[in-house]
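The other protein chains are all here in position, but one chain of the complex has been omitted.
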Amino acid sequence: MSDYQHVSEVLAHYVRAADRRDGRAMSALFLPEAEVVINYVNAGMTERIGVLNGPDAIGDAVATMMKPHPPMGWSHHTTQDHLIYIDGDTATIDAQFVVFNTLGTPRPAGGWPPGILGLQGTVTPIEAGYYRTELRRVDGQWLIRRHQIDHDLPMALPG
Amino acid sequence: MSDYQHVSEVLAHYVRAADRRDGRAMSALFLPEAEVVINYVNAGMTERIGVLNGPDAIGDAVATMMKPHPPMGWSHHTTQDHLIYIDGDTATIDAQFVVFNTLGTPRPAGGWPPGILGLQGTVTPIEAGYYRTELRRVDGQWLIRRHQIDHDLPMALPG
Partner (left out) sequence: MSDYQHVSEVLAHYVRAADRRDGRAMSALFLPEAEVVINYVNAGMTERIGVLNGPDAIGDAVATMMKPHPPMGWSHHTTQDHLIYIDGDTATIDAQFVVFNTLGTPRPAGGWPPGILGLQGTVTPIEAGYYRTELRRVDGQWLIRRHQIDHDLPMALPG
């Protein structure tokens, strides 16, 4: 397995940790000195939404900042079109992301009505943007030093 | 071309066979002893929907279980964020998938009205989940031994 694949798959693990709301798996992808920077980018103008420092805060955010899945609900953070640069023990990824929520329709108590066949529910794209990720190789493992999330959409914050 | 790319592209051929409803091309991706396992996964709880045994049944299912495209309609089974492990002549892929239906708008008999420009129709995400795929290399070719489809959405079945 090449460095290119190792680096690319860090994001594949990242999106699975996000969708499972698995703070421990998320933390394990980050270096002790890591930060996650969350931006809103409006036509090239960048507005800072927030910063998370260290793997504990980053893992906690998965549990506390991300909405839990509703019953019969799930999400897919998906990434596309990676641009990857590797220079020795450092690497960067520039990726597009699109997030989908899925929500199953509960089976009616009397069963599905006649004529209803196939998958029942909705798939809704809710977020998109770019991930800009910096990684370092430590003891043979690629870990995230800095992960920047550039959202297309503005965020309403509490308070 | 590396094993990694060969393995990854098996899914790229799989999704094209699905979207073309091409049972023969689908069958050709599977080993004689292959099975396709179709699940509904609700918050980590797995419910078995069905199993297909052997390339003939798998190819037939593309023609008989998948709805034909309507006029001016097509679909895209897309995959993202592959996790690939290769060990000698065996390999596994864990991938996300999202399926989109597309449906063109027919051109009105009198032509498009003034002011209507660009692509005309809809793109609708209808399914999502995970593919978990096991492959074996036989005579230099990577083929699917077991393909598990973990749907996010529940399925209404006939009867």
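Here the chain labels run A and B in written order, and each chain numbers its own residues starting at 1.
The working rule: a contact is a pair of C-beta atoms (placed from the backbone, for glycine too) under 8 Å apart; a residue touches a chain by one contact, two chains touch by 3 or more.
These numbers come from a predicted model, not from an experiment.
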- request: Identify the residue among B:H76, B:R132 or B:R146 that touches the chain left out of the display.
  value: B:H76
- request: Please pick, from B:G44, B:G88, B:G118 or B:P158, the residue that touches the omitted chain in the full complex.
  value: B:G118
- line: Where subunit B meets the left-out chain, the residues are 1-2, 5, 9, 11-13, 15-16, 69, 71-72, 74, 76, 78-80, 100, 102, 104-107, 112, 116-121, 123-125
- line: For subunit A, residues touching the missing partner are 2, 4, 40, 42-43, 67, 80-84, 86, 96, 98-99, 125-128, 151-158
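By our rule, only the chains that are shown with their structure count from here on.
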Statement: In whole angstrom, the CA-centroid distance of subunit A from subunit B equals 23
